[in-house]
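What you see is the complex with one protein chain gone and the rest in place.
For chain A:
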């Protein structure tokens, strides 16, 4: 499903956090959002998935006007793996994942056999079958993130938004999470910190600086030494990694 977010403006108090940002995601495209901490990546994503209301601009998911539709309607097509998933109560992993069916359920409808099959499939994809009855709060950061991903898969979205999904995760989990998302074959918009991961997984990149889209294009076009330097204020040289044959980055040289 295509996402078209046009000319978004977000103001908090007097500060303008997002200035005239437009983002497009084509059908089944994996689009990355890069930029330094505090540049407005999360805010931009939040204004797309209705957690924040932008002052102006429009967001369309296919034909669906996201900003004017109900949360329920939007959540049937759009899934989000957020940054903070702490809570003060405990659920089992399976209960947590089952909550992903909420958008497709009426208030009084109970979960049917096919809902459990969808949950089963998501647990398999995220390799969480053995975690079913484990308590969510007892899991490690990487496991928690996989549970949230499973919950989002269960939502059966046509577009998935990920807000720094690999934060605090070790290398193996970073790869696991992103590969799992890539295999879903749906449109993805993900804020990422690791540029090499961005090169590996993204079909298209948007670079955000001070609330504006600084550059966009294919990863090789965007990730030039000049752009990286401008974004992160650090000296950087790029090279082709002899082993992976992909773009690599050498910082501080």
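Here, a residue touches a chain if its C-beta (ideal position, glycine included) is under 8 Å from a C-beta of that chain, and two chains touch if they have at least 3 such contacts; residues count from 1.
As a convention for this text, contacts and distances are computed from a predicted model.
J.: Missing chain, UniProt name, options "Cytochrome c", "Amino acid/amide ABC transporter membrane protein 1 (HAAT family)", "Iron complex transport system permease protein" or "Fe-S oxidoreductase": which is it?
T.: Listed in its UniProt record, the absent chain's protein name reads "Iron complex transport system permease protein".
J.: One chain isn't shown here. Among A:1, A:91, A:139 or A:230, which residue touches it?
T.: Of all options in A:1, A:91, A:139 or A:230, contact with the hidden chain holds for A:91.
J.: For the chain left out of this view, which of A:100, A:165 or A:211 touches it?
T.: A:100
J.: Kindly note down the residues of chain A that lie in touch with the hidden chain.
T.: That gives, for chain A, the contact residues 49-51, 70-76, 78-80, 82, 84-85, 87-92, 94-95, 98-100, 102-103, 105, 107-108, 111, 113, 116-117, 120, 132-133, 135, 137-138, 152, 155.
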